[in-house]
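Shown here: the complex without one of its protein chains, the others still in place.
Chains: A, B and C, in written order; residue numbering restarts at 1 for each.
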Amino acid sequence: MQKYSVLSLARNAFSGHRNWSPAWRSPPLKNRYDVVVIGAGGHGLATAYYLAKEFGITDVAVLERGWLGGGNIARNTVTIRSNYMRDESIPFYVKSVAMFEGLTHELNFNMMHSKRTMVDVVQTWPKLRELRRRQLVMDIYGSTYEQITSEELRRRIPALTGGGPDARLPVICGMVHTDAGVNRHDAVAWGYARAADARGVEIHQQTAVQSLLRSRHGTIEGVETNRGTIRANKVVVAVSGHTTTLTETAGLKLPLRTMNLTAFVSEPVQPLVDVIVNCPDSGFYFSQSDKGEMVIGGAPDMGQSFRRDIKQHVFEDTVTAMLSLFPSFKKLKLMRQWGGHLDISHDASPIMDQTDIAGLFVTAGWWGGYKAIPAGGLTLAHLVAKGEPHPLMASFTMDRFRHLDFVMEAGTTTAR
Amino acid sequence: MLLIPCPYCGKRNECEFIYGGPVGAKRPDPNAVNDAEWVEYLTVTPNPQGPVQEKWWHARGCGEWLVIWRDTRTHDIMEAPDDAT
Amino acid sequence: MSYDVTTQRCGLAALFDLKGSRETIQNWAGDVLPPFPDGPNTRSEKNETELFHIGRDHWIVRSPLSQEDTLESRLNPADCPPDISIVRISDTLTFFRVTGRDTLDVMAVACPLDLHDSVFGPDAVTHTEAFGLKALVLRYADGFEIAVEQSFGDMIEDYLIRAIS
Partner (left out) sequence: MQRNRRAEGGRIDRSRPLRFTFNGKPYEGYQGDNLASALLANGVRVTARSFKYHRPRGIVGHGPEEPSTLVELDGEDASGNRPATTVPLCDGLSARSVNCWPSPGFDLGGVNQLFSGLLPVGFYYKTFKWPGWHLFEPAIRKAAGLAAAPASPPASGHFEARHAHADVLVAGAGPAGLQAALKAGRAGKRVFLADEGTEAGGSLLNRALTIDGKPAMDWVSGTVAELDALENVTRLQNATVWAYREHNLVMVNECDPDRDGILERSWRVRAGEVVIATGTTERSMVFGNNDRPGVMLASSVQAYLNRWGVVPGQRVVLFTNNNSAYAVAADLAAAGVSVSAILDSRRTVAPEALDLVAGLTVHLATVVSEVRGHKGVRAVKAAPATGGAGTWIECDLLAHSGGWNPNVHLWSQSRGALRFDDDLAAFVPDQPVQACRAVGAAAGDLSLDRIIEGGADLAYGIEPLWRVDVPGQRGMAFLDIQNDVTVSDVHLALREGYSNVEHVKRYTTAGMGIDQGKTGNINIIGTVAMQQGVPLQDVGTTTFRSPYTPVSFGAIGGLREETVLFPYRHTPVTRWNKDNGAVMYEAGARWQRPGYFPKPGEGLQEAVNRECRAVREGVGVYDGSPLGTFELKGRDVPKFLDFIYANIMSSLHPGNGRYGLMLSDDGLILDDGVVLRLDAHRWLLSTSTGHADAVNQHMEKLLQTEFPDWQVMITTVTSQWNNATICGPRSRDVIRALGTDIDLSPEALPFMSFCDGTVAGFPARIVRVSFTGELSYEVNVAPRHMAAMWDKVMEAGAPFGILPVGSESSHVLRVEKGFLSLGHEVDGTVDAYDLGMGWAMSKKKADYTGKRSVMLRRASGRVRRELVGILPVDPDRQIPEGAPLTPGGRKEATEGLVTACVWSVVNNRWVGLALLENGHSRHGEIAHVRMKDDVIPITITKPVFHDPEGKLMRS
């Protein structure tokens, strides 16, 4: 792998940048691999990388219907955090956050990881109670969460001028999660792709899996694609909202639904807000990108959807909530908006498991799942390589549904 | 903002409705099914890329619960597909 | 310049919620009710008593408050047949009247429904959304009436003031 550094940049400048090698190869497609990973998104690429790096499994093909990094990873709001509530979730996300922080050096690709802290703007007492409950459990696992006064909150976020004493929901206080950060989503996809490729993993774009193939014994034996049949005894489905579409080709039903979550960005402006702002009572969150755009997200649309646009009323709810706390944003302009597919499981927690079909692995139910990419990839690689769940993900198998023992993680970012 | 046909009121804005989820399997007699069947009934709902049958409640309108077919790829509301059961 | 509109928060009216089969209700209520309106989301009126057909097998009858006790005794909710439901709901709704030259401008802010007179005729009445809440909307003289759940009355008053100024 060609090393990226200031020196290599300078060296290449003299040659007019004509000697940069491709970030990944375009190898010919074989008809058999040890492992086929479906989906060159964050989770698929990370899984392939860790299979190669941690477990020495390099005969891996990542098959991508479109372009690599083109799914949810291309359209999320890049918030990385570990402020969860349950014992099952917190250690996993603590690990994921730590892995994200080291990713730039691990992959020799600048992820532009900015550990800039998330600040919750708390506007109701029940929400404060819930967040303080999280805080005390997070303390056990070394994740940081601290309450600050509303004065301190406004000092840290000067643009927060709404939510005064006469507002519909006055600001009560803030909660500060210093472990949280943002980074560059495309870099995560490209960095994993480049590093996985360097370890021998093959990435095949424009390769659409049409169905899963099962042997006479019911085990998985490969996939049918638009480029022909590919055999493998282990197949990993890492396709977020499209999971059920694929697994149903093998007769496997999963408790998943696909929904639409939208985000939007403002025009780029000079630095104004240097933390991730999350307003759970009002139902929105945002951060300012290095380019200066406010990257804003809200609540998902209710119905199932495979569309990638935005519903006007859902969008307006988010905007009005934002303006109530940040009234100066009335003069800020919307520049671009889009949607992504969320895969949401019956209990709204992720599913990572070997399915009833031997050799078929799924990772799903992540609500998009950006912040889970490194640890999700590592733990899935562990599951695929060793055949048993990684301890960090042991509670997230399908087993819980058999006993209706749900993992209820109340309070994703914007739950009202 | 969908425009949803209410059998009583005609087409109305989605904001007048509350989403009621996809139409899944009919509730089985809980004393006549095994655990796996009961769990599947509860947790697995259709998730097609294409027409899905779903319930909406005209909560801010006439109060009717209605069932429509909606294509999850386009949000088009349509007649029941030919192969619908 | 603000919109040329007058808004008024109305006092109570006598309201009864009627559910069940039209025949049974008709038989029970006799001539205390106006003739049943023909179509969905329309209303009829007789002697200051109005009947709103606002859902499948569902009506609301409205009279001046002075008629409340008379109506109660004639409709007799406690003893009406088991397969119809009559419930006094006079206190559950707060009515607002919006009238004046720019009424349609204000209604366009409040309500997503098409209120053009070719679509929403003089006898139209329907539950819809107003200012984000469930609301009963009907034409009144040269304007409209909007009724919301009583506890939201202060909020709608607040919103109307914002919308017209």
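The definition used in the following text is that a contact is a pair of C-beta atoms (placed from the backbone, for glycine too) under 8 Å apart; a residue touches a chain by one contact, two chains touch by 3 or more.
Fair warning: this is a prediction, and the values are worked out from it, not measured in the lab.
Shown chains touched by the undisplayed chain in the intact complex: A, B, C.
Only one residue from A:V119, A:I276 or A:M322 touches the chain missing from this view: A:M322. Contacts to the hidden chain, counted on chain C, fall at residues 1-2, 12, 17, 19-20, 78, 82-85, 87-92, 105, 108-109, 111-114, 116, 119, 131-133, 149-155, 158-159, 162-163, 165.
Residue positions on chain A in contact with the hidden chain: 4-6, 8-10, 12-13, 16-18, 20-26, 66-70, 74, 87, 104-105, 108-115, 123-126, 129-130, 132-134, 136-137, 139-140, 159, 161, 166-169, 184, 186-187, 190-191, 205, 266-272, 282, 288, 290-292, 309-312, 315-316, 319-324, 327-338, 403-406, 408, 410, in rising order. Residue positions on chain B in contact with the hidden chain: 1-3, 13, 18, 20, 27, 29-31, 35, 38-39, 42-43, 55, 57, 59, 63-65, 67, 74-77, in rising order.
One rule holds in what follows: only the chains that are shown with their structure count from here on.
If each chain is reduced to the centroid of its CA atoms, chain B and chain C end up 30 Å from each other. Centre-to-centre separation between chain A and chain B, using Cα means, comes to 29 Å.
Between the Cα centres of chain A and chain C there is a gap of 49 Å. Under the contact definition stated at the top, the residues of chain B that touch 2 or more other chains are 15. Shown for chain A are the residues that touch two or more other chains, of which there are none. Touching chain A in their complex are the following residues of chain B: 1-2, 14-15, 19, 22, 35-36, 39-40, 42-45, 47-49, 52, 54, 70, 72-75.
Contact residues of chain B toward chain C in the complex are 8-9, 12-13, 15-16, 59-64.
Residue ranges of chain A in contact with chain B, taken from their complex: 242, 244-245, 253-258, 302-307, 311-313, 346, 401-402, 404.
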